[in-house]
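The complex appears here minus one protein chain, its other protein chains still in place.
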């Protein structure tokens, strides 16, 4: 297996991380204590639950279906809005921690308002313009490159110099269009992908398995889709790409990086065999000392390397 | 399990089928003898390999990767073009057989030319405007609702009264847009879905696993995506919908139908445990005599029934 | 920490296993009390006492419920989903994801003390049914709210307290703890309103100090937090300050873990993740 040389410093999209594996937005990110725990369990960085301009209770259940090799969810962006700010107090020594606030809104003003709440407290922002099952939010922005531009611009301004990542939806004809908008608007990185539009039906109950009807797919099933998106983005934008979608193993991390990712996010992976130890377990397999094994390489040497085939 | 009442006659999208399970395009459809075999092994209908205006040898290998729970391919639409017409001679008594010709082209003229070769010989056409990895063909048409309209119109005209199905790509922001175009242009049904854009990379070789680089995903991994597309289409068009993508079991067939499909196509399923016996095995589980078991229902009573939840 | 034990049962190999919602048919509805019903269904789940399930009430919601038997849940009507459940009859279908969470760990044998308040008796009932419960202290508002009729009394040494004195001791269930020799139990399994569980914990602490014996960590508390996913991915049920997931790392936590929780008995979070009053059965 290809392994990555241990280094003191991993930086991706302007954020200093502890390793290449970041907790994805909406996964165990409802409380500060949980984010703190995941950091302690070895995540390279953590992203909060997506926070919006008003509190939302989210969709009725079932909100999550765990399928074989995939997760399907329709949470509906539940979040306590500005009440979340005090959650961050539970993160020990937050100033030195790679904590990224995921934010969403319905228009540029929302993004700038929500970003301003967190501006001093976190190391960066991730804009959720890509949730496939929230009316008026998420993907309804991400499908429109002009709106992506405006929202990114507003968030960058409100971010007070902190890096802004834009998380993209794969549910579009051309994912590079929104990525280019984000890049032009000053984003420090794009993140790909949010969940893939999906639905399952209980044949016995004759109704959708999710309370919301439709939802978004994540986990191993979408890994090949995510790799493809990262690949296409690598050829389209110059800003770094953060890979997300179905990462479960150290080799998956390497694969994402070879497609063009500077780091990866892990969400559904916490339901794998390692559970919340996935970050630690992957790191143990992924990193090696320089010269340990002939397939040990520098991270920067493999980012996007498969494009030169 | 919900089972379907046996009937003498299954009709979907204007084609008389032997049951609800049709062999998908490009799967074991290169030769007439193979199509004949799959019919004999219990398929409700068969669709040929997609045939285009000129012979194509397709992409270099690897052309197919069998992953856990998914298949990824980039065949590149290999086909012998008009030479394929004589393949149909190998199908015994073809006049009475549910054989559908899959055709593709780069413009309306191509579609009408290729359709005309088969007009007397088959029971219907499926237009492949959705292959995600063939320059200038397939999805490059399917992403453009106007082109879908023109190509469908041309094929309908050349089809001499035979039903024309239009097979859609999920790799678009809104799958219902092309579906509505197809409907307006006179299509008898839409088929959803073709493969989902995807890629895998061999980390050891540092290059894409497919000879073509990128490819299309099929099999169980895409089933929730396909169900979602069928669901959305059911709310958008009045013509029948043929479900395709990841169908492996009798319950999957029922689920597709509850989402809105009048019949299903099976492709990657031939690599499951049943192999090419999948049609027969599913039928054995799916069909029951009226009154046999309390969950035995008429097919027409479950098509789209989950929408009334 | 409980979680490590739960989750380190295999090497990370990239696989992710389904947790299906099994569609079951309700076979019997038992009116336990005016506000509580037991729903039996046509499938037995393998489980450990204290494990729970997510109950899909079609068209309404999916909510967590302790398994009160391999094929049953015992539900108190408190709001939308539980009201909808109450309208269901034998023959109706619901979805059950089970077993979830960790359950009580009582090793093999030893003396087990169960302490329940109200519908908190539900997840403790399987201990009695399997004959592993030595003593059961059951608190209830009033006589008519006592669950499971005579069933518990037949399988264990049952002692009852009611707030209004209509049955058993007149007072709180915690009062009953003075009647028994706490030191003689290997496990003390607790489930009920959080305020009551806080009382139990306090008594265990006092007794521990008095006797110089660690009774706190013999205590096992089944917690309730707002659960959206029930499977450990969403984070809605996490407990301060450790961030443990009640659905996956719990719902049962050892007394020493609970003791460290600054939110236990003080606050919890609602559907949006905002802080609110604590839950509990």
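Brief remarks follow.
So that you can tell them apart, the chains are marked A, B and C in the order they are listed, and the count of residues begins at 1 in each.
Following the convention adopted for this analysis, a residue touches a chain if its C-beta (ideal position, glycine included) is under 8 Å from a C-beta of that chain, and two chains touch if they have at least 3 such contacts.
Since this is a predicted model, take the numbers as computed values, not measurements.
Only one of the listed residues, B:68, B:146, B:235 or B:292, touches the absent chain: B:68. Of the listed positions B:14, B:58 or B:186, the one in contact with the omitted chain in the full complex is B:58.
In the full complex, the hidden chain is touched by subunit B at residues 26-31, 33-38, 49, 55-58, 60-71, 73, 75, 78-81, 83-84, 87, 90, 202, 204-205, 207, 209, 211, 219-220, 248-249, 252, 267-278, 281-282.
Definition applied: only the chains that are shown with their structure count from here on.
The minimal number of chain-to-chain contact steps leading from subunit A to subunit B is 1. Chain nearest the geometric middle of the protein is A, using mean C-alpha positions. Note: centroid distance subunit A to subunit B, computed from Cα atoms, is 34 Å. Centre-to-centre spacing of subunit A and subunit C amounts to 34 Å, using the average Cα coordinate of each chain. The set of subunit A residues touching two or more other chains comprises 67-70, 204-205, 207, 220. Along subunit C, residues 15, 58-59 each make contact with two or more other chains.
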